[in-house]
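Dumping the structure here so I can ask a few things about it.
Only one protein chain is missing; all other protein chains are in place.
Chain IDs A and B follow the sequence of writing; residue 1 opens each chain.
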Amino acid sequence: MTSRLRVNPIACCGHGLCAELLPELISLDEWGYPVIAEGTVPPGLTREARRAVTDCPALALALSPEPDRGLAGVIRPETGRSES
Amino acid sequence: MTGVSSSTALWYASRATGVVSLVLLSAAVIIGIVVSRPACPRGAPGGRPPGSARLPRFVVLGLHRNVSLLAVAFVAVHVLTAVADSFVSISLAAAIIPFASAYEPLWMGLGAVSLDLMVAVIVTSLLRRHIGHRVWRALHWLAYVSWPVAVAHGIGSSTDLRRAGPLLDLTIACIAAVVIALAWRVTRARVPQPRSRPAPELIDAGARR
Partner (left out) sequence: MTAATTAAGPHPIPADGGALPRLLPPACRPAGLAAHLGLHGPLPYRGAARALIADVRASGLTGRGGAAFPVHRKLEVVAAARPGRAVVVGNGAEGEPASHKDEALLTLAPHLVLDGLQLAAEAVGAGRAILYVRHDVLGRTRIEARISERTATGLDRVPVSVIPAPGRFLAGQESALSSLVSGAAAVPRFTPPRVSERGVDGRPTLVQNVETLAHLALVARYGPAWFRSLGTLSEPGTMLCTLRQADGSVTVAEAAIGTPLATLLDLRAASAILIGGYHGAWIPVRQAATLALSNAALRPVGGFLGAGVLAALPARRCGLAEAARVARYLARESAGQCGPCRNGLPAIAAATTELAGPPLSAHLDPNPSPPAAPHLSAHLDPNPSPPAAPHPGPRVLADLTRWAGLVEGRGACHHPDGTVRFLRSALRTFGDEVGEHVRGRCTGSDGRPFLPVPAGRADGDEGS
């Protein structure tokens, strides 16, 4: 079962723990907010992803079992396409 | 004489774990004060918890959680050994229901209050994802009540903590450390933190350039 990481940008305060726990998938932009890599979480990183979700002080990170359908969430800046 | 010595052992265990609990609880509160940041209302982010490359934020926050859980473990042993011990009669109910103890109702009562608050704080923290951030945060403030009540319980129940000696010094040190941490936090909160949102005036002033 694949899962996808999503951040609630309203709840997110830029604490930055997620990027420390899961640097393979999450990096911080110049303002301290998480940029999540597109795509599903590789099975080997599921444990770290769950930990990042639990440790987020603002409870802003979530791991959803199915891929997003038609919601603006993760997009690739270079292509300029947004899912909506 | 084994009955008396095992009871004495339990009594000493209770007092010893009581002292360790006091230290651990104080440490948990201090770390909590250091890592906590204001809630993040619209337009004014609270700032990042302390951390560096060598001591990442999740480690610091993990430290708070682990010290707190360790403290709870010691408190549990402290309570259970006190209940099990037959030297003085403290029922399990008295440990949980404030002021229901026959022995030293005031000081045991304070202990029960502190225990109840601590359980509330710990349980809500463990169930954080299910109760949501706001409810969790509101209840976590109870830690600031639980700690001084625990200290009062310790000082009131134990003559050792009142007599001059290493235990009194330890108690004073714990109290001082928490007070200093609180003072640091309160004065830091007065200093305006840099806001990441440039005021609209800055945007519009750019139009004049």
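Operating definition for what follows: a contact is a pair of C-beta atoms (placed from the backbone, for glycine too) under 8 Å apart; a residue touches a chain by one contact, two chains touch by 3 or more.
It should be emphasised that the depicted structure is a prediction, and the values quoted were computed from it without experimental measurement.
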* Asked: What residue numbers in chain A mark contact with the hidden partner chain?
  -> 8-14, 29-33, 35, 71-75, 77-78, 80, 82-84
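Everything below uses one rule, namely that only the chains that are shown with their structure count from here on.
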* Please work out the Cα centroid separation of chain A and chain B, and write it as a whole number of Å. => 32
* Structure fact -> Contacts from chain B onto chain A in the complex sit at residues 37, 40, 45-46, 48-49, 51, 56-58, 61-62, 128-129, 132-133, 136, 196
* Asked: Which residues, counting only chain A, touch chain B once they are in their complex?
  -> 11, 13-17, 20-21, 31-32, 53-55, 57-59
